[in-house]
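Could you have a look at this structure, given as C-alpha coordinates, before my questions?
Note that this complex is displayed minus one protein chain, with the remaining chains in position.
All chains are identified by letter, namely A and B, in their written order; residue positions are counted from 1 within each chain.
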Amino acid sequence: MPHLSIHAIQLIIEIVATFAFALSGLIAGIRKGMDLVGLCIVSGVSAFGGGTLRDILLDRRPFFWVSHSFWLWALITTCLFAMFFMRERHIVLTEKAIQIPDALGLGLFTALGTQIALDLEMPAIVAALMGVMTAVFGGVLRDICCNEIPKAFNDHQPYALLAFIGSWIVIGLSAVHLPEWLILSLSASTTTLLRGLAIQFKWQLPSQRSLRKSN
Amino acid sequence: MPHLSIHAIQLIIEIVATFAFALSGLIAGIRKGMDLVGLCIVSGVSAFGGGTLRDILLDRRPFFWVSHSFWLWALITTCLFAMFFMRERHIVLTEKAIQIPDALGLGLFTALGTQIALDLEMPAIVAALMGVMTAVFGGVLRDICCNEIPKAFNDHQPYALLAFIGSWIVIGLSAVHLPEWLILSLSASTTTLLRGLAIQFKWQLPSQRSLRKSN
Partner (left out) sequence: MPHLSIHAIQLIIEIVATFAFALSGLIAGIRKGMDLVGLCIVSGVSAFGGGTLRDILLDRRPFFWVSHSFWLWALITTCLFAMFFMRERHIVLTEKAIQIPDALGLGLFTALGTQIALDLEMPAIVAALMGVMTAVFGGVLRDICCNEIPKAFNDHQPYALLAFIGSWIVIGLSAVHLPEWLILSLSASTTTLLRGLAIQFKWQLPSQRSLRKSN
(Lines give C-alpha, C1' and ligand atoms only; values in the text may rest on other atoms or scores of the structure.)
Protein backbone atom coordinates (compact mmCIF):
# COMPACT_ATOMS: atom_id res chain seq x y z
CA MET A 1 0.00 0.00 0.00
CA PRO A 2 2.90 2.47 0.49
CA HIS A 3 2.77 3.55 -3.13
CA LEU A 4 -0.74 4.91 -2.63
CA SER A 5 -0.81 8.66 -2.06
CA ILE A 6 -1.92 9.81 1.37
CA HIS A 7 -5.03 11.37 -0.17
CA ALA A 8 -6.00 8.05 -1.71
CA ILE A 9 -5.56 6.29 1.62
CA GLN A 10 -7.63 8.89 3.44
CA LEU A 11 -10.31 8.61 0.78
CA ILE A 12 -10.51 4.82 1.08
CA ILE A 13 -10.79 5.06 4.87
CA GLU A 14 -13.48 7.72 4.62
CA ILE A 15 -15.48 5.51 2.25
CA VAL A 16 -15.21 2.35 4.37
CA ALA A 17 -15.97 4.19 7.63
CA THR A 18 -18.88 6.01 6.02
CA PHE A 19 -20.27 2.76 4.73
CA ALA A 20 -19.88 1.10 8.16
CA PHE A 21 -21.77 3.86 9.95
CA ALA A 22 -24.41 3.99 7.20
CA LEU A 23 -24.98 0.30 7.82
CA SER A 24 -25.27 0.80 11.57
CA GLY A 25 -27.81 3.56 10.94
CA LEU A 26 -29.71 1.42 8.48
CA ILE A 27 -30.00 -1.45 10.95
CA ALA A 28 -31.08 0.92 13.73
CA GLY A 29 -33.73 2.42 11.43
CA ILE A 30 -35.10 -0.93 10.32
CA ARG A 31 -35.34 -2.06 13.94
CA LYS A 32 -37.47 1.03 14.63
CA GLY A 33 -39.81 0.26 11.71
CA MET A 34 -38.92 3.46 9.86
CA ASP A 35 -40.19 4.27 6.40
CA LEU A 36 -37.84 4.75 3.43
CA VAL A 37 -37.28 8.45 4.12
CA GLY A 38 -36.51 7.77 7.77
CA LEU A 39 -34.03 5.06 6.74
CA CYS A 40 -32.25 7.43 4.36
CA ILE A 41 -32.10 10.17 7.01
CA VAL A 42 -30.88 7.94 9.83
CA SER A 43 -28.24 6.17 7.75
CA GLY A 44 -27.25 9.48 6.15
CA VAL A 45 -26.67 11.31 9.44
CA SER A 46 -24.85 8.28 10.89
CA ALA A 47 -22.58 8.10 7.87
CA PHE A 48 -21.87 11.75 7.17
CA GLY A 49 -22.61 13.47 10.52
CA GLY A 50 -19.22 12.99 12.14
CA GLY A 51 -17.15 13.97 9.12
CA THR A 52 -19.33 16.99 8.42
CA LEU A 53 -19.04 18.28 11.99
CA ARG A 54 -15.26 17.80 11.79
CA ASP A 55 -15.08 19.72 8.51
CA ILE A 56 -17.28 22.56 9.80
CA LEU A 57 -15.11 22.93 12.91
CA LEU A 58 -11.89 22.76 10.88
CA ASP A 59 -13.40 25.02 8.18
CA ARG A 60 -12.60 22.42 5.49
CA ARG A 61 -14.51 22.47 2.22
CA PRO A 62 -15.82 20.77 0.18
CA PHE A 63 -17.41 18.13 2.37
CA PHE A 64 -16.85 14.50 1.49
CA TRP A 65 -20.46 14.11 0.31
CA VAL A 66 -20.17 17.19 -1.91
CA SER A 67 -16.95 16.25 -3.68
CA HIS A 68 -17.95 12.59 -3.85
CA SER A 69 -21.68 13.02 -4.26
CA PHE A 70 -21.87 9.60 -5.90
CA TRP A 71 -22.01 8.15 -2.38
CA LEU A 72 -25.28 9.93 -1.69
CA TRP A 73 -26.76 7.92 -4.56
CA ALA A 74 -25.18 4.77 -3.18
CA LEU A 75 -26.77 5.48 0.19
CA ILE A 76 -30.26 5.98 -1.23
CA THR A 77 -29.95 2.85 -3.37
CA THR A 78 -28.76 0.80 -0.40
CA CYS A 79 -31.69 2.00 1.70
CA LEU A 80 -34.18 1.17 -1.05
CA PHE A 81 -32.60 -2.23 -1.56
CA ALA A 82 -32.45 -2.95 2.19
CA MET A 83 -36.07 -2.04 2.63
CA PHE A 84 -37.39 -4.50 0.09
CA PHE A 85 -34.71 -7.16 0.34
CA MET A 86 -34.73 -7.43 4.13
CA ARG A 87 -38.45 -8.13 4.10
CA GLU A 88 -37.97 -11.30 2.12
CA ARG A 89 -35.28 -12.75 4.27
CA HIS A 90 -36.72 -11.92 7.69
CA ILE A 91 -33.21 -11.37 9.04
CA VAL A 92 -33.18 -11.07 12.80
CA LEU A 93 -31.66 -7.68 13.53
CA THR A 94 -30.36 -7.88 17.03
CA GLU A 95 -28.81 -5.02 18.99
CA LYS A 96 -25.49 -6.82 18.41
CA ALA A 97 -25.81 -6.44 14.65
CA ILE A 98 -25.37 -2.69 14.94
CA GLN A 99 -22.23 -3.02 17.03
CA ILE A 100 -20.00 -4.64 14.41
CA PRO A 101 -20.13 -1.91 11.75
CA ASP A 102 -20.24 0.64 14.55
CA ALA A 103 -16.93 -0.62 16.01
CA LEU A 104 -15.32 -0.62 12.57
CA GLY A 105 -16.47 2.91 11.83
CA LEU A 106 -15.30 4.02 15.28
CA GLY A 107 -11.75 2.88 14.61
CA LEU A 108 -11.53 4.22 11.07
CA PHE A 109 -13.09 7.62 11.67
CA THR A 110 -11.02 8.19 14.80
CA ALA A 111 -7.76 7.55 12.93
CA LEU A 112 -8.87 9.64 9.95
CA GLY A 113 -10.21 12.61 11.93
CA THR A 114 -7.06 12.83 14.02
CA GLN A 115 -4.83 12.59 10.95
CA ILE A 116 -6.72 15.33 9.11
CA ALA A 117 -6.48 17.67 12.11
CA LEU A 118 -2.73 16.98 12.43
CA ASP A 119 -2.29 17.75 8.71
CA LEU A 120 -3.84 21.17 9.46
CA GLU A 121 -1.29 21.62 12.27
CA MET A 122 -3.80 21.60 15.08
CA PRO A 123 -2.44 21.13 18.63
CA ALA A 124 -2.36 17.49 19.74
CA ILE A 125 -5.30 17.72 22.15
CA VAL A 126 -7.43 19.39 19.48
CA ALA A 127 -6.48 16.68 16.97
CA ALA A 128 -7.47 14.03 19.52
CA LEU A 129 -10.78 15.80 20.07
CA MET A 130 -11.42 15.94 16.31
CA GLY A 131 -10.76 12.22 16.06
CA VAL A 132 -13.24 11.53 18.84
CA MET A 133 -15.89 13.83 17.41
CA THR A 134 -15.60 12.45 13.88
CA ALA A 135 -16.10 8.97 15.28
CA VAL A 136 -18.75 9.66 17.89
CA PHE A 137 -20.99 12.38 16.45
CA GLY A 138 -22.56 10.25 13.69
CA GLY A 139 -23.67 7.69 16.26
CA VAL A 140 -25.01 10.41 18.54
CA LEU A 141 -27.15 11.80 15.71
CA ARG A 142 -28.28 8.25 14.84
CA ASP A 143 -29.47 7.67 18.39
CA ILE A 144 -31.21 11.06 18.54
CA CYS A 145 -33.05 10.33 15.27
CA CYS A 146 -34.11 6.97 16.71
CA ASN A 147 -35.34 8.85 19.79
CA GLU A 148 -32.92 7.06 22.09
CA ILE A 149 -30.48 8.49 24.61
CA PRO A 150 -27.09 8.60 22.84
CA LYS A 151 -25.09 5.53 23.87
CA ALA A 152 -21.90 7.59 23.86
CA PHE A 153 -23.23 9.63 26.80
CA ASN A 154 -25.24 7.27 28.93
CA ASP A 155 -23.89 3.82 28.45
CA HIS A 156 -21.04 3.20 30.91
CA GLN A 157 -19.20 1.00 28.40
CA PRO A 158 -16.07 2.67 27.00
CA TYR A 159 -16.74 4.17 23.58
CA ALA A 160 -15.53 7.76 23.28
CA LEU A 161 -12.64 6.83 25.56
CA LEU A 162 -11.45 4.19 23.08
CA ALA A 163 -11.63 6.77 20.30
CA PHE A 164 -9.54 9.04 22.52
CA ILE A 165 -6.93 6.27 22.90
CA GLY A 166 -6.96 5.64 19.15
CA SER A 167 -6.37 9.35 18.53
CA TRP A 168 -3.29 9.36 20.74
CA ILE A 169 -1.91 6.35 18.86
CA VAL A 170 -2.08 8.43 15.67
CA ILE A 171 -0.52 11.43 17.41
CA GLY A 172 2.25 9.36 19.01
CA LEU A 173 3.16 7.41 15.87
CA SER A 174 3.05 10.60 13.75
CA ALA A 175 5.64 12.12 16.08
CA VAL A 176 8.08 9.29 15.23
CA HIS A 177 7.36 9.67 11.49
CA LEU A 178 6.03 6.20 10.68
CA PRO A 179 4.46 5.92 7.22
CA GLU A 180 0.92 7.26 7.16
CA TRP A 181 -0.81 4.05 6.05
CA LEU A 182 0.82 2.16 8.90
CA ILE A 183 -0.20 4.76 11.48
CA LEU A 184 -3.79 4.74 10.30
CA SER A 185 -4.04 0.94 10.19
CA LEU A 186 -2.49 0.47 13.64
CA SER A 187 -4.73 3.08 15.23
CA ALA A 188 -7.93 1.93 13.54
CA SER A 189 -7.41 -1.75 14.26
CA THR A 190 -6.47 -1.09 17.90
CA THR A 191 -9.59 1.01 18.51
CA THR A 192 -11.88 -1.48 16.76
CA LEU A 193 -10.32 -4.38 18.63
CA LEU A 194 -10.61 -2.63 22.00
CA ARG A 195 -14.25 -1.85 21.28
CA GLY A 196 -14.87 -5.51 20.47
CA LEU A 197 -13.22 -6.56 23.73
CA ALA A 198 -15.19 -3.94 25.66
CA ILE A 199 -18.47 -5.36 24.34
CA GLN A 200 -17.42 -8.98 24.74
CA PHE A 201 -16.19 -8.68 28.32
CA LYS A 202 -18.64 -5.96 29.34
CA TRP A 203 -15.98 -3.50 30.46
CA GLN A 204 -17.44 -0.70 32.57
CA LEU A 205 -16.13 2.80 33.11
CA PRO A 206 -16.01 3.85 36.75
CA SER A 207 -18.79 6.30 37.57
CA GLN A 208 -19.53 8.40 40.59
CA ARG A 209 -22.28 5.97 41.47
CA SER A 210 -20.03 2.90 41.26
CA LEU A 211 -17.26 4.67 43.16
CA ARG A 212 -19.70 5.61 45.87
CA LYS A 213 -21.07 2.08 46.08
CA SER A 214 -17.58 0.62 46.52
CA ASN A 215 -17.05 2.73 49.61
CA MET B 1 -42.59 39.24 -12.69
CA PRO B 2 -39.90 38.53 -15.34
CA HIS B 3 -38.46 42.03 -14.94
CA LEU B 4 -37.55 41.30 -11.30
CA SER B 5 -33.91 40.33 -10.83
CA ILE B 6 -33.26 36.80 -9.65
CA HIS B 7 -31.93 38.15 -6.34
CA ALA B 8 -35.17 40.01 -5.75
CA ILE B 9 -37.20 36.88 -6.46
CA GLN B 10 -35.05 34.79 -4.12
CA LEU B 11 -35.39 37.46 -1.44
CA ILE B 12 -39.18 37.54 -1.72
CA ILE B 13 -39.38 33.75 -1.47
CA GLU B 14 -37.03 33.71 1.53
CA ILE B 15 -39.22 36.28 3.29
CA VAL B 16 -42.52 34.51 2.60
CA ALA B 17 -41.14 31.07 3.52
CA THR B 18 -39.51 32.46 6.66
CA PHE B 19 -42.77 34.07 7.67
CA ALA B 20 -44.71 30.85 7.03
CA PHE B 21 -42.38 28.77 9.20
CA ALA B 22 -42.29 31.48 11.89
CA LEU B 23 -46.07 31.24 12.00
CA SER B 24 -45.99 27.45 12.27
CA GLY B 25 -43.50 27.78 15.15
CA LEU B 26 -45.60 30.44 16.82
CA ILE B 27 -48.72 28.28 16.71
CA ALA B 28 -46.79 25.27 18.02
CA GLY B 29 -45.37 27.38 20.88
CA ILE B 30 -48.75 28.83 21.85
CA ARG B 31 -50.27 25.33 21.89
CA LYS B 32 -47.53 24.33 24.36
CA GLY B 33 -48.29 27.30 26.65
CA MET B 34 -44.82 28.80 26.18
CA ASP B 35 -43.82 32.17 27.59
CA LEU B 36 -42.76 35.08 25.38
CA VAL B 37 -39.11 34.01 25.24
CA GLY B 38 -40.07 30.47 24.32
CA LEU B 39 -42.35 31.77 21.57
CA CYS B 40 -39.54 33.91 20.13
CA ILE B 41 -37.09 30.99 20.25
CA VAL B 42 -39.42 28.43 18.72
CA SER B 43 -40.65 30.69 15.94
CA GLY B 44 -37.10 31.93 15.38
CA VAL B 45 -35.57 28.49 14.94
CA SER B 46 -38.50 27.37 12.78
CA ALA B 47 -38.09 30.40 10.55
CA PHE B 48 -34.32 30.72 10.28
CA GLY B 49 -33.05 27.22 11.15
CA GLY B 50 -33.29 25.65 7.71
CA GLY B 51 -31.77 28.58 5.83
CA THR B 52 -28.97 28.94 8.36
CA LEU B 53 -28.02 25.26 8.15
CA ARG B 54 -28.02 25.53 4.35
CA ASP B 55 -25.77 28.59 4.46
CA ILE B 56 -23.36 27.00 6.96
CA LEU B 57 -23.05 23.89 4.80
CA LEU B 58 -22.63 25.93 1.61
CA ASP B 59 -20.30 28.38 3.42
CA ARG B 60 -22.49 31.31 2.37
CA ARG B 61 -22.36 34.55 4.33
CA PRO B 62 -23.99 36.76 5.47
CA PHE B 63 -27.01 34.84 6.69
CA PHE B 64 -30.45 36.09 5.71
CA TRP B 65 -31.12 37.28 9.26
CA VAL B 66 -27.82 39.19 9.39
CA SER B 67 -28.18 41.06 6.11
CA HIS B 68 -31.91 41.61 6.67
CA SER B 69 -31.90 41.95 10.44
CA PHE B 70 -35.12 43.94 10.23
CA TRP B 71 -36.94 40.57 10.14
CA LEU B 72 -35.64 39.70 13.59
CA TRP B 73 -37.50 42.75 14.87
CA ALA B 74 -40.56 41.71 12.90
CA LEU B 75 -40.40 38.27 14.51
CA ILE B 76 -40.18 39.63 18.06
CA THR B 77 -43.02 42.07 17.40
CA THR B 78 -45.19 39.34 15.93
CA CYS B 79 -44.58 37.10 18.96
CA LEU B 80 -45.42 39.92 21.37
CA PHE B 81 -48.51 40.77 19.41
CA ALA B 82 -49.60 37.14 19.09
CA MET B 83 -49.17 36.56 22.80
CA PHE B 84 -51.52 39.34 23.85
CA PHE B 85 -53.82 39.36 20.86
CA MET B 86 -54.48 35.62 20.80
CA ARG B 87 -55.64 35.70 24.38
CA GLU B 88 -58.48 38.00 23.52
CA ARG B 89 -59.82 36.06 20.64
CA HIS B 90 -59.51 32.56 22.09
CA ILE B 91 -58.68 31.19 18.67
CA VAL B 92 -58.78 27.42 18.58
CA LEU B 93 -55.31 26.35 17.52
CA THR B 94 -55.71 22.91 16.14
CA GLU B 95 -52.90 20.66 14.93
CA LYS B 96 -54.24 21.45 11.45
CA ALA B 97 -53.52 25.16 11.89
CA ILE B 98 -49.78 24.47 11.88
CA GLN B 99 -49.96 22.44 8.70
CA ILE B 100 -51.01 25.22 6.36
CA PRO B 101 -48.07 27.60 6.85
CA ASP B 102 -45.84 24.54 7.21
CA ALA B 103 -46.84 23.24 3.75
CA LEU B 104 -46.33 26.66 2.21
CA GLY B 105 -42.88 27.03 3.78
CA LEU B 106 -42.00 23.50 2.71
CA GLY B 107 -42.64 24.29 -0.96
CA LEU B 108 -40.92 27.67 -0.96
CA PHE B 109 -37.80 26.73 1.00
CA THR B 110 -37.32 23.56 -1.06
CA ALA B 111 -37.36 25.50 -4.31
CA LEU B 112 -35.13 28.24 -2.93
CA GLY B 113 -32.56 25.97 -1.27
CA THR B 114 -32.17 23.88 -4.41
CA GLN B 115 -31.83 26.96 -6.59
CA ILE B 116 -29.16 28.49 -4.36
CA ALA B 117 -27.13 25.27 -4.37
CA LEU B 118 -27.40 25.04 -8.17
CA ASP B 119 -26.20 28.67 -8.45
CA LEU B 120 -23.09 27.55 -6.52
CA GLU B 121 -22.60 24.72 -9.05
CA MET B 122 -23.23 21.91 -6.60
CA PRO B 123 -23.91 18.45 -8.08
CA ALA B 124 -27.60 17.72 -8.62
CA ILE B 125 -27.98 15.29 -5.72
CA VAL B 126 -26.30 17.76 -3.34
CA ALA B 127 -28.60 20.54 -4.58
CA ALA B 128 -31.60 18.28 -3.96
CA LEU B 129 -30.33 17.54 -0.47
CA MET B 130 -29.86 21.26 0.25
CA GLY B 131 -33.43 21.90 -0.85
CA VAL B 132 -34.72 19.19 1.48
CA MET B 133 -32.59 20.36 4.41
CA THR B 134 -33.57 24.00 4.01
CA ALA B 135 -37.21 22.98 4.08
CA VAL B 136 -37.11 20.31 6.74
CA PHE B 137 -34.57 21.44 9.33
CA GLY B 138 -36.55 24.40 10.67
CA GLY B 139 -39.48 22.11 11.42
CA VAL B 140 -37.19 19.55 13.03
CA LEU B 141 -35.77 22.21 15.38
CA ARG B 142 -39.34 23.42 16.08
CA ASP B 143 -40.42 19.94 17.13
CA ILE B 144 -37.28 19.44 19.27
CA CYS B 145 -37.89 22.76 21.06
CA CYS B 146 -41.48 21.67 21.68
CA ASN B 147 -40.09 18.41 23.07
CA GLU B 148 -41.81 16.32 20.43
CA ILE B 149 -40.36 13.67 18.13
CA PRO B 150 -39.68 15.44 14.81
CA LYS B 151 -42.57 14.75 12.44
CA ALA B 152 -40.16 14.57 9.52
CA PHE B 153 -38.61 11.43 11.03
CA ASN B 154 -41.41 9.53 12.67
CA ASP B 155 -44.60 10.38 10.94
CA HIS B 156 -45.13 8.03 7.99
CA GLN B 157 -46.81 10.75 5.94
CA PRO B 158 -44.64 11.98 3.09
CA TYR B 159 -42.87 15.22 3.98
CA ALA B 160 -39.15 15.16 3.23
CA LEU B 161 -39.97 13.00 0.20
CA LEU B 162 -42.17 15.75 -1.24
CA ALA B 163 -39.35 18.24 -0.69
CA PHE B 164 -37.09 15.81 -2.56
CA ILE B 165 -39.55 15.73 -5.47
CA GLY B 166 -39.79 19.53 -5.44
CA SER B 167 -35.99 19.76 -5.60
CA TRP B 168 -35.83 17.57 -8.68
CA ILE B 169 -38.46 19.76 -10.37
CA VAL B 170 -36.10 22.71 -9.90
CA ILE B 171 -33.12 20.68 -11.14
CA GLY B 172 -35.01 19.32 -14.14
CA LEU B 173 -36.48 22.65 -15.22
CA SER B 174 -33.13 24.42 -14.70
CA ALA B 175 -31.56 21.97 -17.13
CA VAL B 176 -33.98 23.11 -19.86
CA HIS B 177 -33.31 26.79 -19.05
CA LEU B 178 -36.81 27.93 -18.13
CA PRO B 179 -36.93 31.40 -16.56
CA GLU B 180 -36.01 31.30 -12.88
CA TRP B 181 -39.28 32.76 -11.53
CA LEU B 182 -41.26 30.11 -13.43
CA ILE B 183 -39.06 27.26 -12.13
CA LEU B 184 -39.38 28.43 -8.54
CA SER B 185 -43.16 28.93 -8.76
CA LEU B 186 -43.80 25.57 -10.41
CA SER B 187 -41.66 23.70 -7.89
CA ALA B 188 -42.99 25.49 -4.82
CA SER B 189 -46.65 25.16 -5.81
CA THR B 190 -46.26 21.48 -6.72
CA THR B 191 -44.61 20.64 -3.39
CA THR B 192 -47.17 22.62 -1.38
CA LEU B 193 -50.05 21.07 -3.31
CA LEU B 194 -48.70 17.52 -2.89
CA ARG B 195 -48.28 18.15 0.85
CA GLY B 196 -51.89 19.34 1.03
CA LEU B 197 -53.06 16.21 -0.80
CA ALA B 198 -50.92 13.99 1.44
CA ILE B 199 -52.57 15.45 4.54
CA GLN B 200 -56.07 15.44 3.06
CA PHE B 201 -55.98 11.86 1.80
CA LYS B 202 -53.71 10.54 4.55
CA TRP B 203 -51.07 9.18 2.17
CA GLN B 204 -48.70 6.80 3.90
CA LEU B 205 -45.13 5.90 3.03
CA PRO B 206 -44.44 2.18 2.96
CA SER B 207 -42.46 1.10 6.02
CA GLN B 208 -40.80 -2.16 6.95
CA ARG B 209 -43.64 -2.79 9.33
CA SER B 210 -46.37 -2.23 6.73
CA LEU B 211 -44.45 -4.30 4.16
CA ARG B 212 -44.15 -7.11 6.63
CA LYS B 213 -47.83 -6.94 7.52
CA SER B 214 -48.86 -7.17 3.86
CA ASN B 215 -47.06 -10.48 3.53
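The rule we apply is simple: a contact is a pair of C-beta atoms (placed from the backbone, for glycine too) under 8 Å apart; a residue touches a chain by one contact, two chains touch by 3 or more.
For clarity, every value in this text was computed on a predicted model and none was experimentally measured.
Checked against the hidden chain, the listed residues A:L57, A:A74, A:L178 or A:I199 yield one contact partner: A:L57.
For the options A:I41, A:V66, A:L129 or A:I183, the residue in contact with the chain missing from this view is A:L129. Residue-level contact of chain A with the missing chain is found at 56-57, 59, 122-123, 125-126, 129, 149, 152-154, 156, 158-161, 205-209, 211-212, 215. Taking the complete complex into account, residues 30, 33-38, 41-42, 52, 56, 61, 63, 65-66, 69, 72-73, 83-84, 86-87, 145, 147 of chain B touch the chain not shown.
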